[in-house]
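Each remark here refers to the structure printed beneath this line.
Only one protein chain is missing from this complex, and each of the others stays in its spot.
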Amino acid sequence: MCGAGPARRAQMKARKEPGAVTRRQFMAASAMSSAAWAAGCTSQSGDWESLSEDQAGTLAVICDQIVPADDFPSASQAGVVTYIDRQLSRHYRRHRMAYAHGLEQAESISAKRFGHGLAQATAEQRLQAARALEQENRTFFELVRKHTLEGYYGSPRHGGNRDAVSWRMLGLAEPPVRGRARDVFSKGTRS
Amino acid sequence: MKRVNAVVVGAGAAGGIVARELATAGLSVVLLERGKWYTANDCRKDDLRNQRTTVLGNAFGPEDEGNPRVWVDSRGEANVVLPSEGAYQNNAACVGGGTLSYGAMAWRFMPQDFRMRSTYGAPQGSSLEDWPIGYDDLEPFYDKAEYEIGVSGDESGNPFHGPRRRGLPMPPLPPNREFGILEPAAKRLGLHPFPIPMLRNSVPYNGRGECMRCRWCVGFACEVDAKNGSQNTVIPSALATGNCELRTQCMVREILTDERGRARGVSYFDEKGRLQEQLSDIVVVSACAIESARLLLNSKSRLFPDGLGNRYDQVGRNLQGHHYTGAMGFFDFETYDDVGPGASIAISDYNHGTPGLCGGGLLANEFIRLPIHTLDRLPPGTPRWGAGHKRAMREFHRRTMIVMGPTQQIPTADGRVTLDPAVEDQWGLPVARLSGNSHPHTFEIGEVQARRAEAWLKEAGAVETSLMAGRPEIVSSGQHQAGTCRMGDDPHGSVVNRNCQVHDVDNVFVIDGSVHVTNGGFNPVLTIMAIAYFASDALVRNWKGTGFRS
Partner (left out) sequence: MMRVLRFVAVLVGSAVVVAVVGVYGASSYYTSRHGAGCANCHEMADTVGYVHGSAHRNVGCLDCHDTRLTTKLRHIAVHLSRRWPETIRLRDTDVVAMTTACEKCHEQEYATWHAGPHSATYRQIFTDAGQNRKQQLMDDCLRCHGMHFDGAVRDLVEPMNRTGPWRVVRAGFADQATMPCLTCHWVHREGAVETRPAERISVAGEDVHDSLAFFDRRERMHFAAAELEIPAVYDGATAVKVSPDRRQAICYQCHAPREPETGSAAAIHHWGVQAGSGDDRTPMGVHEGLSCFSCHQGHNENARASCKTCHPKMSDCGIDVEKMDTTYSNAKSLHNIHWVRCADCHQHGIPKVGQKQPAASSQ
């Protein structure tokens, strides 16, 4: 089945459902899930459209070196991985292979240097891995840098810059407050 | 399909005006546009997908799918490029053309801009020429464009402009903070600053409201319709005459000619991709410099084996835009006020008259910037990523000013549009192939201009500056593209005559930036509009009843 991602699933599991699934619903669900399965809905993709769960984890680490958290969120906290993931199925489809190889390379840098994956790496190791990636595969690193900054500073509608947080960080109101009516009422009568 | 008097190809700055002028004079007109009639709602101020920042595509055409071009780089290698990539040199593909989403600076060229060769002499390797017409010929039509399309501003502080019959129809917008900082600095340097004239309502005009001064200006369609383009002025009024029919998503394949070598109409692919013919007495090509040249080159026939109007291999040559240079200034106080359009103040002191330089250009402050524009415009030495980059974004997004301007290009015959022998677009038509480079003297002028911009910013209190003056190895054209169907009296060195009529096919006109002999040190749109009015005026005067006789 096309499952919700682990995080989301955990969130749902944690809550006790008021009523268990009825037999009728179960039957219907079975019928429907077989139909869905038959139609090719066998994706394992979890929360992501283009990336695997592991790839997303690796990407989040790299993105967060490019825009780390301070008193404002880091890239992944602001949804940049979502931005890149969505675009890899859309405008950046042509970069999918570059991401697949580049993320693998990032993990292998970590494994070679630190003996474990980026997920287990310390903050300092992650930064070192990012620097090493920049040296070893500049093309990919530049691509991620560009996409990360776009996601973080671009329009929230694409999944990054959640709640326009980077704009607020720069002191830019979103949406901006702009009046239109020409009349100046301060002296007039209209209420 | 019913035969009409005129087919106009391209509903941009020039095409809209031509359609309106001909329709008003009583000619039946079909206006063909390859793009759609977009509105602000089609972009909704998307920072990543508009006509200036195109990382996720162009908001106002063309689409990345099916519309490639070929760019030949300095090593001679041909690269297929997409519309959202810089090397494509895109303008737009939509009703309104570039005027739907432009920044709307409304410059007249100066009198010297029409006499570049006689003023300066042609630098070696250049194709610098004089125009066959002068500023005085265009002045009434500049005026017409300013009043009919609508320009705000105040030229009284600029002593360098050519003579003008009257002021502008609208006052300038109130100054923003950058204006307040740059104006006294310019005056201290002995310069002559003044508000930038803009095709933008500063007060209600023509039934539409004034600029709301938002953050999203150049590259975006205006939500309050305060930017005046052909899509909200001349095209609706052309349609209102009842003599003009607009057909969108229609890609013209070629100009059809008869056995006597006169045009008899065009063939085009309609919105469903079906091939159609529209017969007409005259054909006006207003498709912007690159596409106008491509259409002429694609219009091959027995009499015109190398393309229509191309007997002397002139079509597509002298491609030019503007080489932008300037400087960034970083301040220890806030210069940003979140008030659009941002670009507010200019000087024309450096357009002409510098010994050793063939012209120059205006300098002005840059349009209001979105965060995405600041990413690579930070003080020299700023880390390109990481905590340092984020810190610099926070520190400098609101404390940076940019002064820059379009350097007058020195045209060359090698900067050109040809047809690519291999690559075709979605309709199977050979695509434009762009080759050549800017003349080196253009870069020399640009570097001087950049240092002048830097000096202005330093005088305004910049604690640090950074020059923006590269020597890109690419022919410049983009949104200011011009020159490919040069206007001239000599058929051996030009494509159209002074009335924009193709030399050897008297019922085909090219009316757009293509005819510019030189492109001035100014944004070219008001000149394109003035030429459209000028050429339409001549066309209508020479129109005799049901047919055109030259």
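Every chain is named by a letter (A and B) in the order it is written, and numbering of its residues begins at 1.
As a working rule, a residue touches a chain if its C-beta (ideal position, glycine included) is under 8 Å from a C-beta of that chain, and two chains touch if they have at least 3 such contacts.
These figures come from a predicted structure and were not determined experimentally.
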{"item": "Hidden-chain contact residue, picked from the options B:174, B:273, B:353 or B:472", "value": "B:174"}
{"item": "Positions on chain A contacted by the hidden chain, ascending", "value": "1-5, 8, 11-12, 15, 17-18, 21, 24-25, 27-29, 31-33, 35, 39-41, 43, 45-49, 86, 89-90, 155-159, 163-164, 168, 173-182, 184-191"}
{"item": "Contact set of chain B toward the excluded chain (per top definition)", "value": "39-42, 44-46, 152, 170-175, 177, 180, 202-204, 207-210, 212-213, 223-225, 236, 339"}
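We take it that only the chains that are shown with their structure count from here on.
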{"item": "Distance between chain centroids, defined by C-alpha means - chain A, chain B (Å)", "value": "38"}
{"item": "Contact footprint of chain A on chain B as seen in their complex", "value": "44-48, 55-57, 64, 204, 209, 212-215, 224, 338, 371-372, 374-375, 384-387, 389-391, 393-394, 397-398"}
{"item": "Of all residues in chain A, those that touch chain B in their complex", "value": "65-68, 70, 72, 87, 90-91, 127, 145-146, 148-150, 153-155, 157-158, 166-167, 169-173, 176, 178, 180, 182"}
